[in-house]
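Only one protein chain is missing; all other protein chains are in place.
In order of appearance the chains are A and B, and numbering begins at 1 in each one.
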Amino acid sequence: MVLLKRLLCVFFVLFPLLSFADLRIVSLAPNVTEILFKIGAGKDIVGVTDRCDFPPEAYQLPEVGSYFRPSLEKILMLNPTHVIGMREGYTKQLKEKLDEYGITNRFYQVKDYEDIITMVTDIGDLLGKPVEELTENIRSVFAKNHFDEIKTAVFLINTKPAYAVGGGNFVDDIMKCAGLKNLFGDDNKTFPQVSYERVFQLAPEYIIVAKRHGSANDISFFRKKIEQFDRDITIIEIEPNIFLRPSYRITDACKILRKQLSK
Amino acid sequence: MNITLENVELTYNTGFSLKINRLDFAKGGITGILGPNGSGKSTLLEVISGILKYDSGNILIGGKHIARMTNVQRAQTISYVPPGLDNLPMIRLYNLLEAGRYPYSLGFGILDGKDREKIDEALNVCDLYDKKNYFLNQLSSGELQRALIAKAIAQDTNIILMDEPFSNLDPAYTIKIIEIIKSVRTYKTIILAVHDVNIAYFLCDSLVGLKKGELFFTFDNREKFDIKAINSLYGVVFKLCEGNVVLTFR
Partner (left out) sequence: MQNPQKAIKQVTYSRILIYLLVSLIFSIAVLSLSLSFGGKFINPFEFFSSENAVFMSLRLPRILADFMVGAGLSIVGCSFQTYFRNPLADPFILGIAGAAAVGVAVSLYIGVSGFIPTQILSLSFALATILFVYWAAGGLTSVTANSLILVGVGLNFFFTSIITFFNSVLSENFTKDLLMWYLGSTVFLDIDLVLISLLLVILLSSILYMQSGKLNVYLLGEAFAINSGVDIRKFSIIIYVGGSLITSVIVAMCGAIGFVGIIIPHIVKIIFGLDHRINMILCFFIGGCFVVVIDTFFKTVFFPYEVPIGAVTAIIGTPFFIYILRRRI
């Protein structure tokens, strides 16, 4: 019995210490990179993708290729212990290969802000980092808010073709958090393709547009139409990197949006 | 080999139909098929050669049903000279004649010594030996027509069917081709579809007239050639003048 207890002691106390001793993490998604830096695993990251631009330290790290097609050969050359990314496109095959080579890997799928909390918690468990403070912060910002008046809005993540934010995802949560009613919120698709006609028909008080290459033209088109029809619609331009990435920075997004609305 | 057609019928979806109750081509010699445009001359040749499938009836070649012959057997018995090539692929004259030896080599079409001898012989007969390495688009239309005949000769068949071998040729080439045909007439059965009544009259041992897909006349030897029947076939007036058939204008 004594021996068994000792063995258990070794297992539960020493083994975790050992296993976290030398972490080499490859991040395959910008939001994962953000979370890793936030929870203090930034120094353990050995590879990122071309989209990983926050925090700025991420620029210093070696790239493993593009977000959509990371190079498996490069990942293996970095000799990682952990590979963390988002479940998208061809990741299934990538995961199978990584399993084959015995590299610990996680690919997350995120819908609403609860999923982000779950993901952060899981990454924390995986790497042995404390994340309670961070998850509490997200929870507190996103917990039920009471607003005197709820305003209506449409969130366009892309203008040509127009993709709006549907219901049940974290961007929808950001809007709720800032006191907005998403007029496409009852659409069960995450990012439904919509027509401009429908956007004007819904008559939102705000149109939120993600700033992208070429979106300036479309925004001026919206402005012209609004003037023409004498509608009372305000256009808010936002930074897609903060709003559309499922990371802890959605709290910042919520605050930015609130500030914009109070103007 | 003699060819016999019995109750051969073929109907196109355009409405044209070919109906031959009985037609015999004797062994050896040259038979000319006459008839106005659209009378079914080419169709008849294509049916005999196996390129066109007919609806009903029998075609016997040397007493054998054509339908029971394999493609290869048929190709070793009958060769067909088309009126021309629709498109000229970038190949050499020699390659065209290699196609004539395909029924004997099959598979990859690798030629042996005998095949090459036959090709050289055919080239010599058609006076094309010097041009055997020319590409098809470097040949004049007369040379191309001779090349097609050379291919049929290289195929070494008992029966040669020729569809309009003199179309679009100048007189010198026409005479050259007539000489080639005459030089092989001794050992082959030749069936020609011709427009030029004069050539047919001069060259052929027997004549067949076709009108609207049906037999109009058959003359099985030169004595029976009847210029009046030919006149009513075409609806014009030909006159015999010092052994030549001359079209008269009114």
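Assume contacts are C-beta pairs under 8 Å (C-beta built on N, C-alpha and C of every residue); 3 or more make two chains touch, one makes a residue touch a chain.
The shown structure was predicted, so the numbers you read here are calculated from the model rather than taken from an experiment.
Asker: Can you say which of A:69, A:160 or A:223 touches the chain missing from this structure?
Answerer: A:69
Asker: Check the options B:43, B:79 or B:189 and report the residue that touches the missing chain.
Answerer: The missing chain is touched by B:79.
Asker: In the whole complex, what residues of subunit B lie against the chain that is missing from view?
Answerer: 46, 49-51, 70-72, 74-76, 78-80, 82, 85-87, 89-92, 94-96, 98-100, 102-103, 105-111, 116, 131-135, 138, 155
Asker: If you put the missing chain back, which residues of subunit A would it touch?
Answerer: Residues of subunit A in touch with the missing chain: 50, 63-66, 68-74, 76-77, 88-90, 92-94, 96-97, 101, 158, 161, 163, 189-193.
In the analysis below, only the chains that are shown with their structure count from here on.
Asker: Roughly how far is subunit A from subunit B, centre to centre by C-alpha average, rounded to an integer in Å?
Answerer: Result: the chain centres lie 79 Å from each other.
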